[in-house]
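One protein chain omitted, others in place.
And then chain A:
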Amino acid sequence: MTSFDAIVVGGGHNGLVSAAVLAKSGRNVLVLEAAGDVGGAARTEEFAPGFRVSSIAHLLNRLHPDVVTTLELEKHGLQIARSAFVPSVALSTDGPPLVLHGAYGEVLTGASPTGQTAWKDLRAQLLRYAGILKPLLARRPPDLSGMSLLDTASLGQTALALKKLGKEDMRDFLRVLLMNVADLLDEQLSDDRLKGLLAFDATLGSHLGPRSPTSLLGLYYRLAGESGGAAGAQILPKGGMGAVISAICVAAEKAGVTSRTNTPAARIIVEKGRAVGVALASGEEIRARTIVSAINPATTVFDLVGPLEFDTGFIRKVKNIRMNGDAAKLNLALDRPPQFAGVDAAGHKGRLVIAPSPDHVERAFNPSKYGEFSPEPVMEITLPSLADSSLAPDGACVLSAVVQYAPYALREGWASGRGKFLNAIMAQLETYAPGIGKTVRHAELLTPADIEARYRMPGGHWHHGELQADQMLMSRPVAGWSGYDTPIDGLFLAGAGSHPGGGVSGAPGLNAARRIIAMKG
């Protein structure tokens, strides 16, 4: 039997990135995936006969450039050229939509001349400020208890970048950092469609409304991502998100990674405070010097290791990680492509956003605070089969939408709430694309409860822990243990629950692998 240097638990994209990077460093790496396929929530799956769709993540907007270059993903078939960038379309019932072209609205159409100017200024400012935070994504959060020279140097770089902004801009950066996105938008914009889109983007994937304090951070997080070197740019990968996974898999295989699917880990074996292997559900035990858990941090601690091996204070912190999701995924198999009113052909191939104003997003958020779904949900829609006909039968169309707000702990329960929520979503779609309802051949609505069960994401949260100020950087996943290592020697965390967070970035996986290599683990 082959012996492994490292075992990666969880074959989601972060697990695969981690495995590939570790393997490239000369380690013999095994990936254990519970499902029949690797890729986690970034797979391309068939949801109706002949219809395939990206599982949960459907837009690529933050795959980290270091991941792309380290794993040579472009050589392995991933296309992230500027020509692949798709626009964002802010839909409106009051008139024509607003379209953000290129990388997050380099060109804006459908706005007034003053609106154009205001956007140009705000966009530049947002990217400038997001750029300050960007370098923090690809490294360990600073270790406050014992700052290494490297930590200090990298923090120094951030300070320097801040200084470079100039006095006025630096003050403004600090002023707005923890603001709510709605207030900032009101300061600088007047177009409700544009403000609605930005409010939506800022709060997508978190339990925040545009008027919740710190909601602007979500927009920075998004804009700190880039594609093809352009900040904020988004791509609909050909073949769905599974194509990204395939490229990472090729890199992993080339580096010599072994993966085993349908192989759930039952337990991480700890001996004398050190992780020494993984016990499988089948009873088989595999040993390795380093165990990398690329699954949820709470699952790792409570289910795989067990609370006995940790100190109570640590358990308390892990227990308190907030990770109840608010986003649902809707996959529709349609007889024919829908027609969104006022949107041109290029727009249909992009991202269509129903979030007509910040007020609308806020009103959609309100019920979720009390365990109810939005009666008029907000959503981002893609029609991936328009650009990639392999995803749907001839003439038919796939609609993929991420919909908010769908609280994980729905008070009435999702068994009875699901149908009602689907009706609410369809009513919204019908408003913007009249006649779409009649063309639905099959509808699959994944509530956070479904996402939890299907993708093993507790709370159905794609960040594996709310991505808010108190659960970012040094506090992610928990304060004191943000550097990918854990209280158990030889056990590392590499999933979205670790810094910087979720989305198809590969950054947590990359950072964790770098940490392990640096520690000679």
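Following the convention adopted for this analysis, a contact is a pair of C-beta atoms (placed from the backbone, for glycine too) under 8 Å apart; a residue touches a chain by one contact, two chains touch by 3 or more; residues count from 1.
Throughout what follows, contacts and distances are computed from a predicted model.
Its UniProt record calls the unshown chain "Glycine cleavage T protein (Aminomethyl transferase)", which is the correct pick from "Sulfate adenylyltransferase subunit 2", "Glycine cleavage T protein (Aminomethyl transferase)", "ABC transporter permease" or "PTS EIIB type-2 domain-containing protein". In the complete complex, the hidden chain is touched by one of A:D311, A:D335, A:E412 or A:D470, namely A:D311.
The omitted chain makes contact with just one of the residues A:P135, A:P213 or A:G273: A:G273.
Checked against the full complex, the one of A:G102, A:P264, A:G342 or A:G371 touching the unshown chain is A:G371. Residues 273, 302, 306-316, 319, 369-371, 411, 487 are the ones on chain A that touch the missing chain.
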